[in-house]
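Here it is: the structure, laid out below.
The complex is shown incomplete by one protein chain, all other protein chains being positioned as in the whole.
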Amino acid sequence: MDIEVIPLGGYNEVGRNMTVIRVGGEAVIFDMGIRLDRIIIHEDAVMEKLSAEELQRMGAIPNDEPIASLGLKVKAIVVGHGHLDHMGALFKLAGKYKCPIIATPFTIELVKDELNMGKGRGQRLPNQLIVLKTGQTMELSKDLKLEFVRITHSIVQSAIAALHTPKGVIVYANDFKLDNTPVIGGKPDYERLRGLGEEGVIALISECLGAGEETKTSSETIARDMLRDHLFGLENERHGIIVSTFSSHTARIKSVCEFGAEMGRKVVLLGRSMEKYTDIAVRVGELKLPKDVELVGGGRDSEAALRRIMRDGKDKYLVVATGHQGEPDALLSRIARGETAYPVEKDDHVIFSAGVIPNPLNVANRYVLESKLRMQGARIIKGAHVSGHASREEHREMLAMLSPANIYPSHGPISMQGNYVDLAEAHGWKLNSQIHVSQNGIHHTLKV
Amino acid sequence: MDIEVIPLGGYNEVGRNMTVIRVGGEAVIFDMGIRLDRIIIHEDAVMEKLSAEELQRMGAIPNDEPIASLGLKVKAIVVGHGHLDHMGALFKLAGKYKCPIIATPFTIELVKDELNMGKGRGQRLPNQLIVLKTGQTMELSKDLKLEFVRITHSIVQSAIAALHTPKGVIVYANDFKLDNTPVIGGKPDYERLRGLGEEGVIALISECLGAGEETKTSSETIARDMLRDHLFGLENERHGIIVSTFSSHTARIKSVCEFGAEMGRKVVLLGRSMEKYTDIAVRVGELKLPKDVELVGGGRDSEAALRRIMRDGKDKYLVVATGHQGEPDALLSRIARGETAYPVEKDDHVIFSAGVIPNPLNVANRYVLESKLRMQGARIIKGAHVSGHASREEHREMLAMLSPANIYPSHGPISMQGNYVDLAEAHGWKLNSQIHVSQNGIHHTLKV
Amino acid sequence: MDIEVIPLGGYNEVGRNMTVIRVGGEAVIFDMGIRLDRIIIHEDAVMEKLSAEELQRMGAIPNDEPIASLGLKVKAIVVGHGHLDHMGALFKLAGKYKCPIIATPFTIELVKDELNMGKGRGQRLPNQLIVLKTGQTMELSKDLKLEFVRITHSIVQSAIAALHTPKGVIVYANDFKLDNTPVIGGKPDYERLRGLGEEGVIALISECLGAGEETKTSSETIARDMLRDHLFGLENERHGIIVSTFSSHTARIKSVCEFGAEMGRKVVLLGRSMEKYTDIAVRVGELKLPKDVELVGGGRDSEAALRRIMRDGKDKYLVVATGHQGEPDALLSRIARGETAYPVEKDDHVIFSAGVIPNPLNVANRYVLESKLRMQGARIIKGAHVSGHASREEHREMLAMLSPANIYPSHGPISMQGNYVDLAEAHGWKLNSQIHVSQNGIHHTLKV
Partner (left out) sequence: MDIEVIPLGGYNEVGRNMTVIRVGGEAVIFDMGIRLDRIIIHEDAVMEKLSAEELQRMGAIPNDEPIASLGLKVKAIVVGHGHLDHMGALFKLAGKYKCPIIATPFTIELVKDELNMGKGRGQRLPNQLIVLKTGQTMELSKDLKLEFVRITHSIVQSAIAALHTPKGVIVYANDFKLDNTPVIGGKPDYERLRGLGEEGVIALISECLGAGEETKTSSETIARDMLRDHLFGLENERHGIIVSTFSSHTARIKSVCEFGAEMGRKVVLLGRSMEKYTDIAVRVGELKLPKDVELVGGGRDSEAALRRIMRDGKDKYLVVATGHQGEPDALLSRIARGETAYPVEKDDHVIFSAGVIPNPLNVANRYVLESKLRMQGARIIKGAHVSGHASREEHREMLAMLSPANIYPSHGPISMQGNYVDLAEAHGWKLNSQIHVSQNGIHHTLKV
């Protein structure tokens, strides 16, 4: 029974993650993500209207053709967490495969939304949706078992996936950080990770985004405290306050909600995606909204809410809005352009609790957004953010816990994978025999 | 009675701060600092052996010649805080002036050390040393009163100096941040700052280093929490741990000491300057060392301590060492070169709780230090640090509290001053009539 | 008779240059430019449809209100060269002033186009258009004479303007470089510049964009030779070649045309603005197009030309197209999107003979353009370009030639002006008394 690692997306770029593990005649797919900036550069591209083939040609979703040409029997599509670069291509690709989609409860709800109510509206995917909680294991076939291990990342209910095969365990750790004081949920299940290491990990597929950063990524608690400092450390009593953060970042939103209550301001969460993620987080029990917090959708609802805020007085509210990357259609950009009932006035606070995703398109959008906010006199406050990705020292610890026989750095081009190789080499792993640099579409057979 | 602002150092560069205020026939000097990198670039320069004139020619200390040529009667030398770029030239220049040096208790002790025991050894300066606590005021002459206002910075007992003149108040705010949760001492005395604003501030001399950063500088509490994350979030039970931070940063050292106790490790503070600053901080009551912490000087004492640590086991100690900028003579560099009893071993932790001061010489020194540490297998952990300098949003608040009639951005060249001008202009101050760009030696007469 | 320098645009930003010189009761305006990126950030802004007041509020054109409120009698609007950041606001602002617009022949033709055929179509400006060649002088009034001095820049027939007043000469040197081997036209008129210095320059208004670059800007000949290397040094016989450069850069276009002939390829210049500038350059005698070069306009003409090229074979042509900044509507972007008859094919050469103007919007547009070109297999060749702006060593020489009594660095915010101040200070000029940092709207009275 031979085992093959088939990298299909996320090895030539940051985005559209997808890796297939073939074990004998069976296969498991890990993630099916999109590469958002490849869609954005085609200004008029609407993902719903493009075929999978067109999107593949644009480099926006993974090329899954090898699965068919190899004649693989796919037993499951496993989604480790709910970010779009890991699950955004499901509604274009998953339907081809007669197998379930497996994820944690929060992630499964996002998959449902994606498939049924969201972009794939009207479409009926044949895949069964199966919930697997962290700490649980399920059988995929006679030979294959899937286990989810609790891990921390910038979205709740993230899981490291462990595929138990007759030859040993294959670990898919894409994405993660090691946060011992997360704002929601428990810290990583170190005991189980060490346990997997003892059982024998034959392959680790790991993100490598932060492998070159010589530090440990700061805990979400640090971001929370920085945000507190921005909210309580400046004069803002008589002014409007808008906080913009990732709508999928429930822990951050929890912090904002709590701080709003503490400030005596009513928190209003605005925007369609803010509503979606937050609503699901509440439903699956990860978030309990303080009773005074209002969760408002997009479109007319958000417009009505902003009118009400203006009537009551900006200083009674804390607005949480989408649009921190300067997306032209997001609420914050619309506010900056004066298209809503809520004008930007001198000394209003706009707090960015998010970094700029490093892509020229985002940089340009943020430049436009900030220029407009500044011209209207807003106070812009940046920096209350920490990464969701492990830095070098966390990767080192993961390697020590798992001691994998083979390593596949993932989630970036070779220039990024190189940082991970350097780390692993310093601890004795050998390039090409034990640690493998990959590109999309270049298979590798495990020597086990 | 005319008033003149006479910038003598720190307006063409970052470093060697010195500003004189002339009020009629009297004058007050604020700060007498050095520009360290100008000494370093002359490899064999020993400050003690160089005359004031030579140091001035090197651009290392301010050129105070205008004071003599203008025939000013200097009533006091005021030192706002104890960093060398604000007080390091005292022992070369202060003796010329028949006037007291005034500072807070902690700073006065540093001045004493500088003048008597330190670099100026053997030298007897005629200046009286006068302690003025924050919250207190003293008379300098019939017309002039000096007040110290409590402020936060990266060294304890920092003060904003307010000079009360018959025409109004002149505020010297160089350096500061607005930290509402400092680890040592109280938060800034906002009430008094607002009070000064109401009395009428005719001139504000303010640092401008962070005026271009669109944020609020994080509180020292954030650095403390990041440091905790680096100490408690990684596997280090069986390894050596060295933390390197600014020896003058008593709050940071306090945090390290407390974390060491919590980890069950004995904290040993090593190095001559570490001893000096910490000892003074204890003496003036700003720091109470946990009873198990050991404060060791440099030279033989530190060598003996390291031998003892090796005998007892590295894993029982947390070493706090000077040398985070890679200074070749500092303890950390000596450890990295294998010149001490304490070898760097595989997986020892070296935690830098300090940023690299942005100067090519520091960058190179750090490169050498880190290369050597890495080659010996050390884990390098960077980032547990926050700046001591106000960012744009804090400057905005200071302007709002003081509403000065005239503003002089300080502590940087024109290219940096420009950031402050942009901020002030957005709130209505006019260039040249109200906000003044300066260079060393270019006087400006206040229109009051 | 007092003299005042009134900076109205280009002192808080790079762009919308405009400076007024008041001499007693009379005034002369130098330049009326736009700040393009302020228009671009308002996606749907169409300059033609916006009023001057709206454009001023957006920061896109200078605020000329002080001219009215000071009751100035404007004798002339002087335009030193034909770039839009120096003349693009004429059609919005010039009509208010009952005075001629004065420029060199090439520039006057551009002004005509701007006012009559271009964006101001249908509009009739009352201003007389007067041609003044470099080397010539004309009377503006009893007291004022205007002289144009030959200078080099990245557009032909650039002039340094010298305003002769009863108190001395005022020099407007915005923009220039010192190119001794320009591809079109003579080198700077050093003799006359030295002559002005001897007559007595009371004020120099100078661009400062490159004042921080410790070099001499390379001659246009260098760009020409680099371009030759890109065209003759790579295998391109059987492939399409597109060169993109500034349509206003006639010297560069001349080089391309000559190289095309040498390669045996027919050169086709495409795009509306390419046609406009090139046509005018030919008309005023600065350019003689090799007989085989074809100058095609935009729209249908360019489409027809591309069809013909495809019919005859790409390898017989060298296409010169607009769009090097990635402007979405420009020809090169349309080609990259596959909207023209000319497809991008594997190994086609796209040569950028232009730098990216440092603004996030341009960076993003170029990223989109290059991504698409790359995805289709184009070979992208960057770098055949030199700046049109003087570097530090040229500014030093200009200061030596003119020895102005007063200096006003222009064409950038204070942070940039600071570089020029540093240079001037090193040669003895004193800040505030002789060298003046400025912001838009902040007048300064000359002490003469």
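Read from first to last, the chains carry the letters A, B and C; within each, the first residue is number 1.
The rule is simple: a contact is a pair of C-beta atoms (placed from the backbone, for glycine too) under 8 Å apart; a residue touches a chain by one contact, two chains touch by 3 or more.
Everything numeric here is computed off the predicted structure, so don't read it as measured data.
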item: Chain not shown, its touching partners among those shown; value: A, B, C
item: Contact with the hidden chain (one of B:L70, B:M375 or B:A426); value: B:M375
item: Residue among C:K112, C:K145, C:R337 or C:K382 that touches the chain left out of view; value: C:K382
item: Missing-chain contacts mapped onto subunit B; value: 38, 41, 43, 58-59, 328, 359-361, 363-368, 371-372, 375
item: Subunit C, residues in touch with the chain not shown (by the definition above); value: 178-181, 214-216, 218-219, 221-222, 225-226, 229-230, 232-235, 377, 379-383, 393, 396-397, 400, 426
item: Those residues of subunit A which, in the complete complex, touch the missing chain; value: 12, 413-419, 421-422, 425, 430-433, 436-439, 442, 444
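The working rule: only the chains that are shown with their structure count from here on.
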item: Graph class of chain-chain contacts, one of line, ring, star, complete, other; value: complete
item: Contact pairs, highest-scoring chain pair; value: A-B
item: Geometric centre distance via CA averages, subunit C-subunit B, whole Å; value: 46
item: Sites on subunit B at which at least two other chains make contact; value: none
